[in-house]
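With one protein chain removed, the remaining protein chains of the complex are shown where they sit.
Our next item is subunit A:
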């Protein structure tokens, strides 16, 4: 009997200690896992012969990249090979965006905004590297630029003349179907263009586009903003929001009703209203981006700050922006992942940094490139990031 009781006691205590040790182990595990291994790129795409300035994913396993010479490569993410490559522009590509499944919009310093359709059905095999380098050689550039029509794999939809003398790349909203670009004459003003005719195949290549509103600028008390550096468009419910970053370090937000956005107005103030204006950077703002819910706006600049501005529609009354200092100056590009969990910045020091959207705490440093990272892009609904660097390489990462 005594033995029995002793055993019972034993079992009893054991069960206690087991449950507790399990709990403890769980918490221990959590703590130990707190630091995960240093991330490394899972693939590096080499193909450009000069600084890669823009990257964009589509939703069908393709990555587009553009470089300093205006050369664009379309990569397949299935076999990591170039599918198509062509000279889209004669100068530095400022920005590119996939605006529909196989439609790519590119903007370049040659003052053109071009829309391309890639016929993926007709592309049967990837380009050999020799072909890639042949197409890339400068001698072919001009001849290629004139022979788009003969190429049935890539067709040019439209190409309009717009100002690209600043470094501000265009931004596009697919609900409002409008484009925001820098004003033709004044570098500190924004123009809104109709995007529909860009997407119709009949647009004349020498067209100048349809301008809906022009010369949008912050209404300030003689505060100089300097040149427009970056813009971001997003539609949120009834409203269309336009954020702009300026050379002075100012970040401004304009808003309008989505229904009015497509009205042609001489005076922009009939449509747009400035709802936010804040100097949160000491250096030119290089990138502004909204999160998916459009209730937070992130900005990066040539200084070391990442700023989270809260944006409330119809109220200019916002809480103080949340500033985090990365201690590393020059964050060229900033992107927010679609799930609003993380943001990534592209640094002049060749490193990309990942921050938590909520707390802006640093989560990871992506260290691979030997030179400035110019652009980065998230693949929608996945954890893949592409970084485009001055060292002419594109690295692909899987983060969270």
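Observations, loosely collected:
FYI, contacts are C-beta pairs under 8 Å (C-beta built on N, C-alpha and C of every residue); 3 or more make two chains touch, one makes a residue touch a chain; residues count from 1.
One rule holds for everything that comes next: contacts and distances are computed from a predicted model.
The protein name that UniProt records for the chain not on display, among "Centromere protein L", "Glycine cleavage system H protein", "54S ribosomal protein L31, mitochondrial" or "Tel2/Rad-5/Clk-2 family protein Tel2", is "Tel2/Rad-5/Clk-2 family protein Tel2". Taking the complete complex into account, A:358 is the one of A:60, A:196 or A:358 that touches the chain left out. Across A:261, A:342 or A:386, the residue that sits in touch with the chain not pictured is A:342.
Remark: the omitted chain is touched by one listed residue; of A:91, A:117, A:215 or A:367 this is A:367.
Contacts to the hidden chain, counted on subunit A, fall at residues 1, 4-6, 8-10, 12, 16-17, 19-21, 23-24, 28, 31-39, 283, 293, 295-296, 302-304, 310, 312, 319-320, 322, 327-330, 341-342, 348-349, 354, 356, 358-359, 361-365, 367, 399-400.
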